[in-house]
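Right, one structure below, let's go through it.
Every protein chain except one is present and positioned as in the full complex.
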Amino acid sequence: MNLLGAQIISATPVAVEIGLELRPDLEQQHGFIHAGVAWTIADNAAGFATQSLLAVEDGVLTVELKINLLAPAKGQRLIARAQLLRAGRRLTVARSDVYAATGSTETHVATALGTFMTMNGLADKT
Amino acid sequence: MNLLGAQIISATPVAVEIGLELRPDLEQQHGFIHAGVAWTIADNAAGFATQSLLAVEDGVLTVELKINLLAPAKGQRLIARAQLLRAGRRLTVARSDVYAATGSTETHVATALGTFMTMNGLADKT
Amino acid sequence: MNLLGAQIISATPVAVEIGLELRPDLEQQHGFIHAGVAWTIADNAAGFATQSLLAVEDGVLTVELKINLLAPAKGQRLIARAQLLRAGRRLTVARSDVYAATGSTETHVATALGTFMTMNGLADKT
Partner (left out) sequence: MNLLGAQIISATPVAVEIGLELRPDLEQQHGFIHAGVAWTIADNAAGFATQSLLAVEDGVLTVELKINLLAPAKGQRLIARAQLLRAGRRLTVARSDVYAATGSTETHVATALGTFMTMNGLADKT
């Protein structure tokens, strides 16, 4: 989160929204935002959604996350919205959608689906 | 590539190796390398492997890429090795494995599988 | 579709629902419906959703499809509902959710995300 500068916009249990102001150094060779940035923000949103259901001393690790890139990401901000599909004691499954926004116009640029593991007693250090 | 500072180590048709010197700003909250960095280097290696078979004026876009994180990534360098499993006219399928290395010791930290699309006439601008 | 006996319940452009009456021979070793049946019905629903936007002479091939299993599948029927996330000229991205139903009670048992390719002139022979 620090490297990219992403910030939590809103968070309710099982739904989290993260926003990231786009900067030139996050672009890849074709002038679009690098897919790795979309993957990271999708992962962050899903991880926070998982975290929101856990005890304060527990942490979250990403087991796996697949992303499909739907459209080139261009704009002022990148937004990720995550939703829990299954919240288990050990494993959580979350979907995370990424949008590129300019003003109030949003384009759906990526969708991700992944698995997250609860790490008992391993709280985030942030 | 620029943001992270990754570099191509070696490249033969259908097999590419990329290396990245690890830095504190690439770490996530548990002191390990952020999974987004592993995803990005896996994607880069697979994209370069795809590119290596194309005409100079053609480019590559990632359609989708799934990553499984196998172990925490800690070390001096992150290395991604990609291999083409199918090289089609339009779509290429590649596997990319990521290793964290300290000296000559390597740990397999992630494995990725994805689909890449040839963009005729859209060469990389780098 | 023939081996399993799945049937289309409803279909509108970009959203398709498929139903399958469950039978003992579709169960795996723990008494639940085999995950391969869930994958197949998820794939079928997404493929039909893709097909619904194409010309009659065009066909659809699955490029890749990932499934996350959310809960054991037990019940009278298995239902898959697919939704298109991106409908391109060549590639379509679809999400497909699978539910096990007994009477009017549904359990969300699996979620899938995949990529489908248009095959111009290769219409389904069914």
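All chains are identified by letter, namely A, B and C, in their written order; residue positions are counted from 1 within each chain.
Here, contacts are C-beta pairs under 8 Å (C-beta built on N, C-alpha and C of every residue); 3 or more make two chains touch, one makes a residue touch a chain.
Just so you know, these numbers come straight off a predicted model, no measurement behind them.
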Selected residue (touches chain absent from view) among A:15, A:71, A:91 or A:122: A:91
Contact set of subunit C toward the excluded chain (per top definition): 1-4, 25-26, 28-31, 34-37, 39-40, 43, 59, 61-69, 122, 124-126
Residue ranges of subunit A at the interface with the undisplayed chain: 63-64, 66, 90-91, 93, 115, 117
Positions on subunit B where the hidden chain makes contact: 66, 68, 70-71, 85-86, 93, 95, 108, 111, 113, 115
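Note that in this section only the chains that are shown with their structure count from here on.
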Angular offset of subunit B relative to subunit C [C-alpha, multiple of 5 degrees]: 180
Copy pair subunit A, subunit C: interface residue numbering same or different (half cut): same
Subunit A and subunit B: spacing of chain centres that average the CA atoms, whole Å: 20
Junction residues of subunit B, two or more chains touched: 63-64, 66
